[in-house]
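Note that this complex is displayed minus one protein chain, with the remaining chains in position.
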Amino acid sequence: MTIRALVWGENIHEHTSAAVGRLYPDGMHATIAAALREDAGIEANTATLQEPEHGLTEGRLDVTDVLLWWGHAAHAEVADTVVERLADRVWEGMGLIVLHSGHFSKIFKRLMGTPCSLRWREAGERERLWVIDRGHPIAQGLPDRIEIQSTEMYGEPFTVPEPEATLFISWYEGGEVFRSGLTWRRGAGRIFYFAPGHETYPIYHQPEIRQVLRNAVRWAHNPAPRQTGIAHAPNVPIAGAPEKLQPKGARLHADGADGLR
Amino acid sequence: MTIRALVWGENIHEHTSAAVGRLYPDGMHATIAAALREDAGIEANTATLQEPEHGLTEGRLDVTDVLLWWGHAAHAEVADTVVERLADRVWEGMGLIVLHSGHFSKIFKRLMGTPCSLRWREAGERERLWVIDRGHPIAQGLPDRIEIQSTEMYGEPFTVPEPEATLFISWYEGGEVFRSGLTWRRGAGRIFYFAPGHETYPIYHQPEIRQVLRNAVRWAHNPAPRQTGIAHAPNVPIAGAPEKLQPKGARLHADGADGLR
Amino acid sequence: MTIRALVWGENIHEHTSAAVGRLYPDGMHATIAAALREDAGIEANTATLQEPEHGLTEGRLDVTDVLLWWGHAAHAEVADTVVERLADRVWEGMGLIVLHSGHFSKIFKRLMGTPCSLRWREAGERERLWVIDRGHPIAQGLPDRIEIQSTEMYGEPFTVPEPEATLFISWYEGGEVFRSGLTWRRGAGRIFYFAPGHETYPIYHQPEIRQVLRNAVRWAHNPAPRQTGIAHAPNVPIAGAPEKLQPKGARLHADGADGLR
Partner (left out) sequence: MTIRALVWGENIHEHTSAAVGRLYPDGMHATIAAALREDAGIEANTATLQEPEHGLTEGRLDVTDVLLWWGHAAHAEVADTVVERLADRVWEGMGLIVLHSGHFSKIFKRLMGTPCSLRWREAGERERLWVIDRGHPIAQGLPDRIEIQSTEMYGEPFTVPEPEATLFISWYEGGEVFRSGLTWRRGAGRIFYFAPGHETYPIYHQPEIRQVLRNAVRWAHNPAPRQTGIAHAPNVPIAGAPEKLQPKGARLHADGADGLR
């Protein structure tokens, strides 16, 4: 079964910073999509902030199994209606991979329910990601650690909920640490946050990083049928109770009425 | 140390339903606050939807250790700015106890990042809460199960994130089950969801339920200093790195500049 | 890729109880293995307590991806060396599915680190399993609830560690509840506990139960390479440190020496 990935790129710094433009002449989203296509079982497309509805229409999401998110300079420009649409789809089973500065994206904060803050420093220092859980699908084919020659430092505390799995922890030349690969579930959706990817360094050209992205798409793909209705709160009629019931006491709701919300 | 609890009541059905008004003539919030005051170490006040800023001003929250939330008919009327203020305060360490139909309150959904949906039926049936984790602070002084003679059924699936602790699971006369007491942490804040409390039945007059509420206030109280700044993302200057750093590579941010968010 | 499942049966009550023998004339393990074989992608074999090393030799486990465990009357007769072998293999990535009275098996208690106790009653009452997490792989193809006409009651508190996922919760005719489907990870191994399966009732002949078993085998299968060495504690030589180190201070261990354990 082919997995349909959609790589969303903010697509700004590629045009406003010469350094970024040189590294990612077709946009970071294009480079990430190309990394995914190295797995024949993944079909990768792209969407950007500038498209109508940011390229994230209902129709587009209907044919998306896993969404990857890279944004940094324009989190506030992402429309709230699109964010709610994405949250709905994640709950229904779409995978979500949030990259680097996406920790402050609306969709990630929406799904975490926490500040998602961290400490940071842009000094081009070295980063070393240690693989914490070597038997996890996202860690397959990786060495015991990944070295990145120049990175932006992201330091703890990273204010997210305790994760389902801690997959990577980073060591930085400047002395900090960071939980750089974490997973959560929200509804039927699997979420992976992966810290590397500052736009002024060629991180998404690095083979091990590309391997992580491919592994993560496979892991985040939930082949279960779309859980439509997961956000509904159905009124179970008294006659439909599994055990026979004799109603009693005062009631606010007529049988079959919608609930208050 | 006295714990300062604030009981928030939507305060609508007490006035629009005769049955509710009879059970809670001074409002459900008043009954809940009275339950808390049976613990001499808890100082309980109340606030309602109808007050300016719903009674949840910055000043009020500054003197609140634990907030209890009961709402049902008017979730949508709670101002978003107040909801964000509450979320900030929870992250900084304020405890939050969400009751019954508050599963669909804005603040609970905001902190969970999931639909918080469930199935329901209003038939006055019996409910039995089993205590799952008898050594937990919230379970102290309770029997091994709590019987409620008339309740609204809340049935699984309850679409919340996997909790930190599963404290109560309910059995219903009509054949359903529900995880009726769950805890999470978000930032420095401790959150407890407790399902019982439909307004047409005298549930908050029941001694064991009142015991749970008092226990929960004590558990949710985080005596740590308020974690102001938990949502900030400070730029650590290069000169302030724990290890001496020689910066290299392209940069987007000047030293000490604010980050993008 | 074919998944190699091994169904372990204690194989006692089938011979000592006429009622059990009638329901499972070839042994419960045979019935469970037949259920698995309804999935063409699963190759199912069996082993029993009475075989040398209980049929769980190193060689046998080397060709096992997922082990299913049914035991009740003779937990104490399982050799400790075999239990340690199983624990090692789970940590290295073998899936483990523990059924019914296996909650008190040595291997389950070994991996949980808790009493794994529960309350019980044998009255042939009805049980209804509610599916809590409908998007989970183990829940695929199931209705929203499974009805069992006659069951042994297993009641909370079930003293296990908080699970990774709560998949099923049971309602009992007699008034109890139970978390009847739970998952954990231990090392690279995925563990699923599934409560139904008392030997005096035809539970493993029921189609939905068989579906759960097949789903669970697929979920528990970890295709990652066997994590040999996961229990080792290697001494990293100073010359092999990722960053150049100048040793200092007193030492207990020679370079390259084994650690104490």
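Labels for the chains are A, B and C, by order of writing; each one numbers its residues from 1.
Everything below uses one rule, namely that a residue touches a chain if its C-beta (ideal position, glycine included) is under 8 Å from a C-beta of that chain, and two chains touch if they have at least 3 such contacts.
Here the structure is a predicted model, which means the values were calculated and not measured.
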Residue among A:H13, A:H75, A:R110 or A:R128 touching the omitted chain: A:R128
Full-complex contact with the absent chain, from C:M1, C:A40 or C:A233: C:A233
Chain not shown: contacting residue from B:A18, B:A76 or B:A224: B:A224
Given A:A34, A:A165, A:A224 or A:L260, the one touching the chain that is not displayed: A:A165
Residues belonging to subunit A that touch the chain removed from view: 128, 130-134, 155-158, 162-166, 169-172, 175-177, 179
Residue numbers in subunit B that touch the chain omitted from display: 92-93, 128, 133-137, 139-140, 145, 147, 164-165, 171, 185, 187-189, 222, 224, 227, 230, 242
Contacts of subunit C with the absent chain, listed as residue ranges: 13, 17, 19-20, 72-73, 75, 87, 91, 101, 104, 110-115, 117-125, 150, 153, 155, 157, 159, 161-162, 164, 173-176, 184-187, 199-201, 230-238, 241-243, 245, 247-253, 259-261
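Throughout what follows, only the chains that are shown with their structure count from here on.
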Centre-of-Cα separation between subunit C and subunit A, whole angstrom: 31
Interchain centroid distance [CA atoms averaged], subunit B/subunit C, Å: 36
Where subunit B touches two or more other chains at once, by residue number: 155, 157, 162, 164, 175-176
